[in-house]
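One protein chain is absent from this view; the other protein chains keep their places.
A, B and C label the chains in the order they appear, each numbered from 1.
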């Protein structure tokens, strides 16, 4: 089977680099188009990232030879599409919100589907905010979106903020089993890679933590309601619950966001901690059923040790795509509490985006 | 005024070193007796801590010349008391709980008051667990304790766990203003010095956090109930509220425990965030009224910046004895949330112990 | 081809865990025997390491089921050898030097070859201290060693200290090209994993470095002389040069020792920096010619960026077995200076040991 050609917008930034690195040897997708700011345009990708490459894993040599295009110039991507080099794009654009919103729409209008890591379209009413294991059915809005916009082949899907990724799947798995969370109080200990590069100054992260991440708490409280929401009249209708209160902290960890979650169920409550662990560890969703390449075999891993999960030891579990949970115990105030971890730049960003694209491919939207 | 002679038990350990260093130049107290394990006994203090001294601040030269005694041998302290060198002791013993309990009782029975940093006697029904600004009146149980035990001059007081120090004063200040906390969900990001030396391995604290501290959550949930409790029939009666649920995490910070607190009041709630900030910043207690040497001028400092408090920047505020709070805002689930910080080895350990001793001196118990 | 059965002594310690993890899926070797202290003996390996496993990568499930034997009881290994489960052992013993020396000899005497990570036998005159790419011919002393000791099948080989691994291959490659180093002044910035677990306390590694590692400088200065030495009359004769002066520092890095090297050649000096880089990057040795499974394709990688190598970004290069060098430039005092990096627990410990075993297998000593 010939691979599907892929473009990456914002390919020289940190999230873009993650997309490039994770797509090395991907069985379905092949990076054949890269675009970035005008500053990088016209250079070979390897030259554009020389001295700026942040990852231990490197890019595939052929990608290094691709000429970087100006991401603002949609016509270049259309030309690439026509010659078979850009079936769809991953957007890792790092410009302002309004510009991103407009630019992603321009790509979609020009017939290039956009799987976006940017936050610009998260609250666009007909754009799905996907976590493949949680709300894959939200992708079904795409034909409606295309029709309403007059788009032919293009569309836009986005992913939610990385800070909530570690507890969305566990909360969803419990809901699927009949135990709906009504209230959640969560404190996150978030990795510095979430702020990009150069990002957080080292003077703030040596012998220190910073108890604030701009905008993160609001996103953590609001985005789950769309993810758990429904499609009504061609737009998303938010769920009313759970009510979430988030404390977001930056800690001296490179990768891996940890969440300390206290959770109160509605009237129906699990009978025991063992039942919950069983629900989590046996949970499988569409990506697992389809055995998608980027899908973790088991989306939720439970560790029995009392001091896990830990970011450095657990973040890379199953291609860094599994959520790792530990310390499930009764909460002294709500019903239960636990600690959850997910890799923010893989599961929470580029890896999650690739998994969404695999899902969309399966559903026939990238044909 | 001649200074009161002081002994330190466990003087070579990390908490003991903190006592020694903080008592340099103390206006009322003077270290004239040091005791530790048999291994250190018989050496000069300076030789006993050579190569083991952990602090940037050093000990007073005369303390370095004191011969270390065996802490297990109470008769040595009694002899020191008789010659005017040990009016009372700070206990920083690091032995087992049962041994500590028995040994501290032996000191008290021998007429040497014990102000203890150890946890052994925290749940002894007639032993007060003091935070000087919060429950100074609990010291009034001392005559009852002495009488019941048949102790003449000796007695035992303890301090609570360092993990709760940052939010006890703020919660208490609100209660004094009529706003009682009923439910608290708190996540702490605790410094490694809380585990002593060698304590937490560096392999666990580089690019990592550990979401578990043995016993810490239980203490965090239970100890406040004694602190907020009352004396009835000569013993402490726990308060019923607040219900607390704690998530305790170890983070790569040397000193300073941070707490992310979500709090629900009872029926009576403050009218605004401004009212709460005013309650906190105007709060003064007995140590402030008495202007005790170790007391912070203002026990609760509120920082307006949205990214404070931070451990490295704020832990040393006012001799490292002030609690520093920031980020007060409505909680999406409970009533309010905020971030609080206190220096765990000063406010939360040796400094808190010294402040308690100053209070006891004022009340006449160390005469 | 049936795999060769392997035992690991000290299998529950940190180096032992590295051996176990690196031998997952090894094409030639299969762990079928594990031994540790009496405390672990009698437990399944998975139970013996529960809560003590330090690595992100885990052990192969069948290894988890192996019953741990007492490493002091050589007869257990002999029995395993007889039933085909222990052709040779990797020694990661963590006992005292004298005990290790005696115990490793007992294994060899009993017919079990020992590839040791321990330092006990480094200065035994007929025991080779191998870096596979540098002095593979030193393995040729094995028949002499066996004959002198009256050993039949068993023998002992060791590896040198991890602190010198990053500059031995580069210095050797230059010597092979005719440019012998006469004087080296080197400062190392060493990772905490080199001290095992719990190892270096976090209080020493947060906002700090420690300019001392016990015994490390002496080893760094002496061991290269044996590695560059010759076999004469059945024992090793040290080389006279290079004279080395080492400053060894501990820094807050998990894995990867960095060395800042200033080097003075003898009379014959390379003509340019380019020539040196070419010598390094084209250097290949026996492990590369044989394409041994653990051998890096290119033992020395040169990075052109002016701020590399960096531990976190470069330590895992080519299975963490390549030495990564950068910043070659003229020295203002000697001839050249450069920065070199190698992964201390892989290249410098377990991975290096496995590569040595692969070499010994090729030479027929593990038949």
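The criterion applied here is as follows: a contact is a pair of C-beta atoms (placed from the backbone, for glycine too) under 8 Å apart; a residue touches a chain by one contact, two chains touch by 3 or more.
In this text, all values refer to a predicted model and were calculated from it rather than measured experimentally.
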Among C:183, C:269 or C:362, single out the residue that touches the unshown chain.
C:183
Based on the whole complex, identify which of C:95, C:210, C:239 or C:286 touches the chain you can't see.
C:210
Touch rule applied to subunit A and the missing chain gives residues 54, 192-193, 197-207, 252-254, 312
Please give every residue of subunit C in contact with the chain that is not shown.
183-185, 187, 189, 204, 206-212, 214, 221, 243-247, 249, 251-254, 258, 260, 262, 306-313, 326-327, 331-334, 337, 339
Residues on subunit B that touch the omitted chain in the whole complex?
50-51, 54-56, 206-207, 254, 305, 307, 312-314, 316
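Keep in mind that, in the parts below, only the chains that are shown with their structure count from here on.
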Given the contact rule stated at the top, which pair of chains has the most C-beta pairs in contact?
A-B
Compare the two sides of the subunit A and subunit C interface and say whether they are made mostly of the same residue numbers, over half shared, or of different ones.
same
Where the centres are mean C-alpha positions, what is the separation of subunit B from subunit C, in Å?
48
Quick one: report the Å distance separating subunit A from subunit C, using the average Cα coordinate of each chain.
40
Multi-chain contacts in subunit C: which residues touch at least two other chains?
54, 206-207, 254, 312
